[in-house]
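Removed from the display is one protein chain of the complex; every other protein chain stays in position.
Moving on, here comes subunit A:
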Amino acid sequence: MHITRKLVAALAVATALTLPAMAQSTISAPGQSTSGTYMDYMKTVYDRATFAELLQVPIATFDKEFELTPMAAESWSQSEDGLTWTFKLREGLVWSDGEPLTAEDYVFALQRAATTGYDFAWYWDFAGGIKGWKEVTEGTADVSTLGLVAVDDLTIEVTTVAPKPYLPSVTSLWYPVPKHKVDELGDDWALNVDTIVSSGPFEIESWEKSNNAVVFTKSDTYTGPWQAQIDRLEVDPTLGAPEVGLPAFLAGDADYSFLNTGQVPVAMSADPDGIRRNAVFATSYLSYDLESEPFNNVDVRRAFYYAIDREELTSTVLRDIAIPAGSILPPGYPGYNPDVVAQATFDPEKAQQFLADAGYPNGEGFPEIEIWIREEGGYNGAIVPAMAQYLQAELGEHLGITVNIRQLPGADWMDGLRGATNNIFIAPYEYDYLDPSNFYGIFYNGGRHNYFVPEYDALVAEADSESDWDTRYALYAQAEQVMIDQGLIVPLVHPITTAIISSELGGEATEPNSLGFTPLDRLGHYFFTHLTK
């Protein structure tokens, strides 16, 4: 009896001691780059420290359905002429050191970016179209001429060179910089955990510079939307390589891991329920020199459009690394239109008919062609060469056309494309900002391919500055219909990434979106604040 009582007491003490520890939820996540300079997204994007953006609150951001959600901003409005946007910030937002977060911190972030060599400065010109941006970054105009004004503590006014109906989505990459800290320490405020302040759902606890590993904790001071539901987030970029990440995941050291192609079957057999896929916002497509033989004939281009079995392509040679593309827009991307996608079918008879109409029945008399592909790294390195060989076989089988493949260094390939020294290319493109104008801009008024298609250009120009979203998407869909009818391109595939997540993870962020994709840390703000364990 005595012993039992002792045991019970000991157990009670042990439980009391372990309870607080158990209540702490910690996520161990892979990071992306093992080196990073500043913990400041507005100082450098390409060399930033691990997930620097998680520390700060953007004006707005995207959820997993890619719906734009206001974050620091409470609301926004566009002026009559479409050129000026007014953003109203939420009241009560503060920095982690207690200083109020104001409009000035956002305006200062971009003013500094425009004047001190921000490596992402192009974005604010190309996507943002901020008035005076180009001149200020080139040093020919003063920073005060920028179309950015902090009207009062909670109001920001942004002026653009042309109407930009999608400007609010551009602000998903607009983070504040603590002006009070920069005044005191310069850019060095973002080098040391002791001087880094945050405004978003997470605070920083530690930063191991040797591998850019960072520990974040839930912020005590953040009052905006999307509060963190976990206590600690340990991000280790050395887990980012699937070769290291998956073994660590299987040994219980990581809560999720990205997978390389060879690992997918292993992970599938380990835990099929844990597999998550995500479409990269990128598209590989066939493009032509529209001016010269044989692709100056629309029927030839239409024949190619119907001659490719994307389903077979992505279930065999590109299994687990790509999905069929029926549109230049990837699934989930704003403006993605299933009606457009449905037209991209594999129909060899139709293809042969078009080729016959063009004067090449069964491919007779069709010149030998050479598809030019670019030397690729990353996901494209696995996709493009294999796909070229597949096309070579397909076009031979279904259209009786002899296809050769030539791989060129990036610059030479681009010269070929722009200078029309070849007539057919596989072109991969990854988005730069989240708006259809990005992808449709590729073919607009010359663009990347020297395409000049007046009907298409007119529709895209109209859509670009249209403020009504339904009308705007409809116009882009019409523009894409022109692309299909005139066979300007053949959308081929979109790359996908595959990951495995632990069954201990929960929350909305682990569930696929309505298209079946789980963007994981591609949408860091959404993912890490909608994750539980």
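Throughout what follows, a residue touches a chain if its C-beta (ideal position, glycine included) is under 8 Å from a C-beta of that chain, and two chains touch if they have at least 3 such contacts; residues count from 1.
Quick note on the criterion: contacts and distances are computed from a predicted model.
Colleague: Select, from "Amino acid adenylation domain-containing protein", "Nitrogenase molybdenum-iron protein beta chain", "ADP-ribosylglycohydrolase family protein" or "ABC transporter permease subunit", the UniProt-recorded name of the complex's unshown chain.
Modeller: The correct option from "Amino acid adenylation domain-containing protein", "Nitrogenase molybdenum-iron protein beta chain", "ADP-ribosylglycohydrolase family protein" or "ABC transporter permease subunit" is "ABC transporter permease subunit", the UniProt name of the unshown chain.
Colleague: For a quick check of understanding: of A:157, A:253, A:312 or A:375, which residue touches the chain that isn't displayed?
Modeller: A:253
Colleague: In the complete assembly, which of A:238, A:261 or A:337 touches the absent chain?
Modeller: Residue touching the absent chain, from the options given: A:238.
Colleague: Over the whole complex, note the residues of subunit A touching the chain we left out.
Modeller: Within subunit A, the residues that touch the unshown chain are 34-35, 37-38, 46-47, 116-123, 137-139, 188, 191-192, 208-211, 213, 236, 238-239, 241, 243-244, 247-248, 250-251, 253, 410, 432.
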